[in-house]
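Worksheet: one structure, shown below.
A single protein chain has been removed from this complex, and every other one stays in its place.
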Amino acid sequence: MSVWPVLEDSELSPRAAAVIADIRATRNTDFINNFWRVLANDPALLERTWASLKEVMAPGALDPLVKEMLYVAVSIANGCEYCIRSHTTAARAKGMSEAQLGELLAVVGMASETNRLATGLQVPVDDAFLPKK
Amino acid sequence: MSVWPVLEDSELSPRAAAVIADIRATRNTDFINNFWRVLANDPALLERTWASLKEVMAPGALDPLVKEMLYVAVSIANGCEYCIRSHTTAARAKGMSEAQLGELLAVVGMASETNRLATGLQVPVDDAFLPKK
Amino acid sequence: MSVWPVLEDSELSPRAAAVIADIRATRNTDFINNFWRVLANDPALLERTWASLKEVMAPGALDPLVKEMLYVAVSIANGCEYCIRSHTTAARAKGMSEAQLGELLAVVGMASETNRLATGLQVPVDDAFLPKK
Amino acid sequence: MSVWPVLEDSELSPRAAAVIADIRATRNTDFINNFWRVLANDPALLERTWASLKEVMAPGALDPLVKEMLYVAVSIANGCEYCIRSHTTAARAKGMSEAQLGELLAVVGMASETNRLATGLQVPVDDAFLPKK
Amino acid sequence: MSVWPVLEDSELSPRAAAVIADIRATRNTDFINNFWRVLANDPALLERTWASLKEVMAPGALDPLVKEMLYVAVSIANGCEYCIRSHTTAARAKGMSEAQLGELLAVVGMASETNRLATGLQVPVDDAFLPKK
Partner (left out) sequence: MSVWPVLEDSELSPRAAAVIADIRATRNTDFINNFWRVLANDPALLERTWASLKEVMAPGALDPLVKEMLYVAVSIANGCEYCIRSHTTAARAKGMSEAQLGELLAVVGMASETNRLATGLQVPVDDAFLPKK
C-alpha cells in the first residue's frame, strides 16, 4: 500500500506511458517495477527521474556493475529497503557474485564504523588529504 | 583539535606502537594519518579497528579500487568529512580518474534522490526482488 | 507489535488520560492515533511530547499546511515510515493536493542529491552566504 | 579547499560555460556560487544537476518560498552545511522572516524527535493512515 | 558565524533573559554556552527547548552520566559536531573516564557496523524479539 497507487499499464497517462515505453526499450524487458509504476502518478517527476537515472547509470568511466554496487551501498547507508532489494537484484543480474556482495557489505559496515569513530573523535584532516588549491 | 590528542611516534604505548608498525609495513609507507594517531590513545580500539580494516580492504572478490570507491560513497552518505577526504585520496592513489569520481558522485547523488522518493512514497517491494526462501 | 503496547482508553493512567483528553479537545476529534497510545505507557514522555508538539504546530508565522509539509519532508529524510504516513495524511487533511505532494517529493529528492554532491566535493561556503557578524 | 577546484569563468569549458550562462540568465544575477563552480569540473554532471534543479524549483503547485524552506529542512536533516547556508540565504531573499525561520527550525527539531520516538517504539501504522488500494 | 548572532547578556530580550537566568541557576554556573545564546534570538524556541532539556536530563531512572553518554552517542550518529563536543565535555565533567569514552566510541562504531549489515541483508526479526501483544 504505497502513498500513491501502483498503476497498471492501462491506467497510465500518455506522458507516463511514453516514459514507461522508453524504460522497456532501454532495458530490453517487459517488466516494469513498482517504483516507476508509483512515480507514474506524477508524469513530470517520472520523466525527470528516469531521464536522470538513464544518463547516470549508462556505461561510462565506471563499469555498470560497479555503479550498481555503489547504488546498493548508498541505499544501505540511507536505509531504503526498496532500493536495497531492487539494486541488489540488479547487481546480481549484472554478475555480482555472493562473495562480492559479502565484501560489499563488509566495506559498508566497516566504513560506517570508522565514519563514526572519526566523527566522534573529530579527527583533523591531514594536510596530505587536502587539495593544493 | 580532536577529542583525543594526535600522538607523535614518541608518545605511543608499546601496544599502539606495534599496530602503527604493522600499518607502515602493510602499506609500505612511513606516513601514518591522523585517524590512527588519534585512535592510538586507546590501544585496544586501535588494534581491533586496524585488524578489521586490514582484513576488509585486502584483495578479494572485489577489486581494491572498487572497495575504496564504496568507502567514499558510504562516507558521503554518512556525512564524514575526514573519511571522504582520506578515502578519496586513497582511491586516487589506486588509480581512480576524475571522470570516475564524477560518475561515483553522480551515482551517490542519484541513489540518495531515488532513496527518498521510494521512502516518501512507501513503494511496495516487487515479488521479483524478493528471495524465494 | 510495538515495543510498548498500544493502550486502549480503559488502560490509561489518569495522567495519560488527561493528555489524551487534551489531544481530543485540541484536534476536535475522537480519533487518537497509535503514536500517542504507545507513548501513553510513559505518561511523562507523553505529556512533554504533546505539549511541545501542540506549541510547535500551532498557527504562527508559518501556515499550518507548510508546517505539515516540512514535517513530512524531514520524516522522509529521517526514514520514519510511521511519521511519513501520519503526516502525509495530516497534510492532505489540511489541503495538500497530489500535485503539491509531487513537488514536495521532488524537492526532497533533489535536496538529498545536491546535499550529497556538496558534501562529497566539500564545496567551500561562499562569503555571500555567511552572516556578517 | 574543495575536492575539485572552484573554477573561475575563464577556466570553464564551453559546455560548462553554457550552463553557467543559463544560471545567470535564469536567476537574473551575475553571481555564481561555489557549488556550480565546483560542479563545472564535470560538465555532464553540472548540466544534468542544473537542468533538474531548474525544473524542480520553478513555480508550480507550491510557492517558491515553500520550496526553499523544504530544501533547508532536508539539508538540516541530511547535515549539509553548504546547503543549509546557501538555501537559508535563498529563502531569506525570497521573503522568509526570522520568525518563520524559527518556526521552521522548531518543526525540523520536533519532527526529528518524534521520528526517533516512533522508530524506537516501532509504533504500528494506523489503518486510517493507509491508502485504501 | 552562526545563522543567528551569538547574543551577549546585554542583548537578551526579557523573556530570553529569564530562561538564561534559569539555566545559570539550574547548572549553578555563570557560563552560558553558544547554543543557548544563539537560540535566544527566538525566545519561544529557547524557552521550550530549555524546559524539555531540563526535564529530560534531570536525575531519574537513569544515572545523569549515562544520559550524557547516550546524548554523545546519538550526536555522533546524527553527525553534529557542536553536540559531540559539548556533551563530551559535559560527560567528562560528570565523571566519564577516557577508558569509558573509548568503550562508548567502540559501541557506537560497532552498532553502526552491524546496523548496516542487518539492513543490507534485510534480516527478519526473530519471534523472540517481538512483544507478545
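Should a chain be cited, it is by its letter among A, B, C, D and E, assigned in written order, with residues numbered from 1 in that chain.
The criterion applied here is as follows: a residue touches a chain if its C-beta (ideal position, glycine included) is under 8 Å from a C-beta of that chain, and two chains touch if they have at least 3 such contacts.
Values in this document were obtained by computation on a predicted structure and should not be read as measured data.
Remark: the omitted chain is touched by one listed residue; of C:V3, C:A58 or C:A128 this is C:V3. Interface with the hidden chain, as seen from chain B, comprises residues 1-5, 44, 48, 52, 55-56, 130-131, 133. Of the residues in chain C, those that touch the hidden partner chain are 3-4, 41-42, 44-45, 48-49, 78-80.
Remark: the residues of chain A touching the chain excluded from display are 79, 84-85, 88, 98-99, 101-102, 105-106, 109.
In the analysis below, only the chains that are shown with their structure count from here on.
Separation between the centroids of chain A and chain D, computed from CA atoms only, is 20 Å.
Of all residues in chain E, those that touch two or more other chains are 3-4, 44, 48, 79, 84-85, 105, 109. Chain contact topology: the protein chains form a complete graph, every chain touching every other one.
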